[in-house]
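Worksheet for the structure shown next.
All protein chains but one are shown in place.
Think of it as A, B and C in the order they're written, each chain with its own count starting at 1.
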Amino acid sequence: MSRIGVFICHCGSNIGATVDVPKVVEAARTLPHVVYADDNKYTCSDPGQQSIRDAIEEHDLDRIVIASCSPRMHELTFRKMLHQTRINPYLLEIANIREQCSWVHKDIEAGTAKAIDLVRMAAAKIDRDTPLYTTTIPVNKRALVIGGGIAGMQAALDIADAGYPVTLVEKEPSLGGKMVMLDKTFPTMDCSACICTPKMAEVGTHPRIEVRTCAEVEKVAGYVGNFEVTIREAPKHVDYELCTGCGLCESKCPTKITSEFDQGLGKRKAIYKPFAQAVPSKPTIDAAHCRKINEGKCGVCEKLCPTGAIRFDDEEKRSTETYGAIIVAIGYQLIDWADLYGEYGGRVASPNVITGLQFERLVNASGPTEGHIQRPSDGTEPKSVVIVKCVGSRDPHKGKAYCSRACCMYGAKHAHQYLDKVPDGRCYVFYMDVRTPGKGYDEFYMNTQRDGAVYLRGRVSKIYEQGGKLVCLGEDTLAGATVQVEADLVVLETAMVPADDADRLGSMLGVTRDKDLWLSEAHPKLRPVETNSGGVYLAGTCQGPKDIPDTVAQASAAAMKVCILFSKDELESNAMIAGSDVGLCNGCGACVAICPYQAVTLEEVTRRENSVMVTRTVSNVNPGLCQGCGACTVACKPGAMDLKGFSDEQIMREVEALCL
Amino acid sequence: MRYAYFPGCSAASTGISFTLSASYVAKRIGLELVEMPDWCCCGTSAALVTSRDLAHALPARSLALAEQAGLDLDVVTPCAGCFSSLKRTVHYARQSDKNRHRLEEIIELPYAATADVMSLLEVMARPEAMEPLAAAITKSLNGLRVASYYGCALVRPQEVTCFDDPEDPQSMDSLMELAGAEPVRWAFKTECCGASHQISEPHGARRLIARVFENAAANGAEAIAVACPLCMLNLDMREAGINESRAVPFDIPVFYFTELLGLAMGGSARRLGIDRHFWPTGKAVRKALAPPPEPSPDNHSTSELPQEVTVA
Amino acid sequence: MPVNEAPTASAATAATAATAATAFEPTILAFCCHWCTYSGADLAGLNRMSYPANVRVLRVPCSGRVNPQFVLTALNKGCDGVLVCGCHPGDCHYVSGNYFARRRLMAFKRLLEFTGLEPERFQVRWISGSEAGKFRDTVIEVCDQIRALGPYRSGVSDDVSLNG
Partner (left out) sequence: MSFYNLSSTSSGDLAAIAQITRDAGVNLDDCYQCGKCSAGCPLSDEMDLYPRKVIRMLQLGQVSAVLKSRAPWVCATCMTCTARCPQQIDIDSLMLSVRHAAKRAGLRPVREADIFDDLFMAGVRRYGKSNEALLAARFNLSSGHLFQDVLNAPKMAKRGMIGPSLHKVKDRAAMRRLFGRALRTTEGEKGDGI
């Protein structure tokens, strides 16, 4: 027999004005198992709480109902109060008679009747409440950062500097990501390599950061504090223990391949570092193009290597390790414009139609043209350049509906750089809107106009080659005239889209993706770096298009969240979670399929049933992963699965209490 | 290969060469075309600007009569304009029963919209036609540089036409390649020829023709191939007029793609209707039919960034 | 209708029914998910919006927690209408709970309607934590609908169970 105490709050006049509180108290006293009921001016105040504690002692209560404001307001307050008593904090129900009763109903009679109903429902429910306990989960204080661009590097450095070990996984042979491909960064025009490569070196030499290049996350199991992560490393065919990075192999390799780093505008070798300042500063062999590996001939690198570091028979490696937290920083890629925009030439476009990232390589002093802006087709200096913004962005028909955020500044920077290097050149920028919120951004854009860039408001409709020129047809909607520009070079500022890996990684980590496959944060305003998966955080453009300052800020924020997690030795799990009754479970696995957190697994148990030992497959809930949504309870046909704190019986009792 | 055939109003008049060459090629590759009973004009854009109902009803009448006659075949039409009207009607009728009933009420005939509509180009570019085409082609066109001109109606709107890329279609190019011609990569494949505006709005519309010739010439085309009698008339008949105001005249003959296929099969210019063109075709035909071999220098390499292998 | 004609039997019944309907105040149970609709309902209170007192909110963690059995019980034991409210599809706090709810409850709703239940008596709505106005409007609308239908005389058999 439970002994229920009911406490009705006046909340000053907030409740008392439209609900007849004494009448509710009277009604409460008649409810089954209610041994005590009283009212209070302000239940949440210290004296209010004290009177509840006194009543518990005096009347030997073993559970309480508080009729007051919303549980979203004070449920935690009252649970904390119960901590100081002998009652389990979960033996508490709140009847919301303020937000959902007194504040919305003007009629005292109807409001009072409803308040009585709500109290009756709460009392019926609490009669079936059981004490609940949180468990603790150990925290493994090692972080995994996926992606070695500026976001991943910043996050790894921050966590490592705070004293925790970090593994940084990068799928390319070098750290640096997209930022290290850039020439200069807006609006300050500091050289990207000059600020990015020191970070790369710092990461590479940090005693608490382990860098794994040519590596990908293959599998993730476990939960916050205890992720089991399998990392696959592609063969590098070079023994990094022996290699000194002297570069002799690369200089003598006879095979030339289009350079990915130079965005197809330059060449690299089959054994290569993507770029001079690569970290690690050691080469890898591109097995797809190596003659020795494919044809058995050549082997020049092996013959020349002074330390004997070449390993043609190198194989991929897999390792599984435990991490407490994961930061996803896999960045973005550029939309494949050629597939979408036949009107700009599509797959058969002139080589002189390039992307902004290709322009970065063209204008970069260590790029394929040593920083001389040249037409890819013939190496001449373009005297007229057209920059087209919003290619693939703000285009729900052919590309993406969203704005890619960085391109307005990126385009302005390209115009500025071109006019800087080719002072007698002409530069036209086709734009739809100029969006430059940011410190010093609009000033930069205005200066680009002063540099001589002609801004034309309109989308380009067609780009075609005629007489060695690229004819661009557009409208300047400000002049209200269609315009034609005959350009030597066209730069398309293409949309940012999620990295190829985003979807796979998202589903592996239980991170939702939005309709464009960007990884979703837990809350767009208040939890911008957390995800719906505990212990998994987002940094940089994998969450959505952004520029470098925002990326770095978000990376440090994500690192901070990891450090907060690591500041505790143990985590307290949610007490209101699902649990399965082994006796009823038939092992059908419906709960496993419906669980969005992979918290339910099937396992074999051997137990005595009717005095025989039986081995059966039953479901098991991992308390670290279960978030308490209750989807499994409805999916469970034999009725074995139930949710603590919102059990089938409790809800049924509430329903019945209402219908009395 | 058996289709119901919608010749279109120009088949026996301005499009006579198309009719001659198409029937020649069709016969050679076993493509049987059964003319639809008592078909009427598709209405083309003139009906559309008059009334949407009329624009759907005219093709619906011809299609419904074919159904009534038990002609259970998909429909093929050589004219791009007719294709566009017929295809749009089928699309409209299939969108809802309400639409279909509306048409039935106007044309006083039951119309089930079962038959699909295709252009002659689409039919010939299908694998089952490409095979006999390849077998029937006995002569190579000697690498004649042909710019394939598709115009608007075959490719737009893509949701309705369901045919080839609206900016850079390839089907005619691949037929030209099959005939031994060299497809020209150019940018005006699907730009408008001006259609009937060449009569009603000649001043502005002439420029459209000039743009097409200009880009074809700039990309080294020796001939233009078309798949529409109106495109043909606008380009071929008006090339001389365009040249009057030009210092350097164009000299690009225009052919129906079926004429070029016919030439490659050994058909005579007369039989194919090539002798009825306005702009002289002799030079191009002579080049196309010159006795091989005469390997043309390959100055037309693709600019795709090559993964080249150079030996040090 | 000619003025001198005596009221027909059906008109008299309709008149009685109308009187009964105005006097009748339905009991409506609303299952609201904690993260969206329940906070939307709180916000309606915070904004001192006003809606009929007929609705009783039962808080669940997620609309996916709502077992059709709960709905059956409510209707059987005397509720005149049941409302299930959750986050908008795609916004579920628990990733996909409301998708499960939508699929399951829509099938269930069709079944109920097949057995003769008026569609208005069991409704599923998506109301976010910021949509206080929508919560109020929904309550008013559903209340009006059910008031017009009159009291519910349980037509759903106790034997109908989807859970076993």
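Simple rule for what comes next: contacts are C-beta pairs under 8 Å (C-beta built on N, C-alpha and C of every residue); 3 or more make two chains touch, one makes a residue touch a chain.
Since the structure is predicted, the reported quantities are computational estimates derived from the model, not experimental observations.
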item: Chains on display which the left-out chain touches in the complete complex; value: A, B
item: Residue among A:233, A:395 or A:648 that touches the chain left out of view; value: A:395
item: Candidates B:26, B:58 or B:147 - the one touching the absent chain; value: B:58
item: Among A:187, A:411 or A:474, the residue in touch with the chain that has been omitted; value: A:474
item: Among B:1, B:73, B:162 or B:237, the residue in touch with the chain that has been omitted; value: B:237
item: Residues belonging to subunit A that touch the chain removed from view; value: 343, 394-399, 432, 457-462, 473-477, 480, 482-483
item: Hidden partner chain, residues of subunit B it touches; value: 9-10, 12-14, 16, 38-41, 43-54, 57-58, 61, 92, 95-96, 98-99, 102, 105-108, 152, 156-158, 166-167, 190-192, 194-197, 199-205, 207-208, 211, 237, 276-278
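Throughout what follows, only the chains that are shown with their structure count from here on.
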item: Topology of the chain contact graph, where touching chains are joined (line, ring, star, complete, other); value: line
item: A-B compared against A-C, more contacting pairs; value: A-C
item: Intercentroid distance (Cα basis), subunit C paired with subunit B, Å; value: 61
item: Rounded Å distance, subunit A centre to subunit B centre (Cα mean); value: 51
item: Centroid spacing, where centroids are CA-atom means, of subunit A and subunit C in whole angstrom; value: 37
item: Contact set on subunit A toward subunit C in their complex; value: 70-72, 96, 98-101, 103-107, 110-111, 113-114, 117-118, 121, 510, 512, 532, 576, 594, 596-597, 627-631, 633-635, 637-639, 643, 646, 648, 651-652, 654-656, 658-659
item: Subunit A residues within the subunit B interface of the complex; value: 252, 254-258, 264, 289, 341-343, 345-348, 350-351, 377, 462, 464-467
item: Contacting residues of subunit B [partner subunit A, same complex]; value: 165-168, 185, 187-188, 214-215, 218-219, 302-303, 305-312
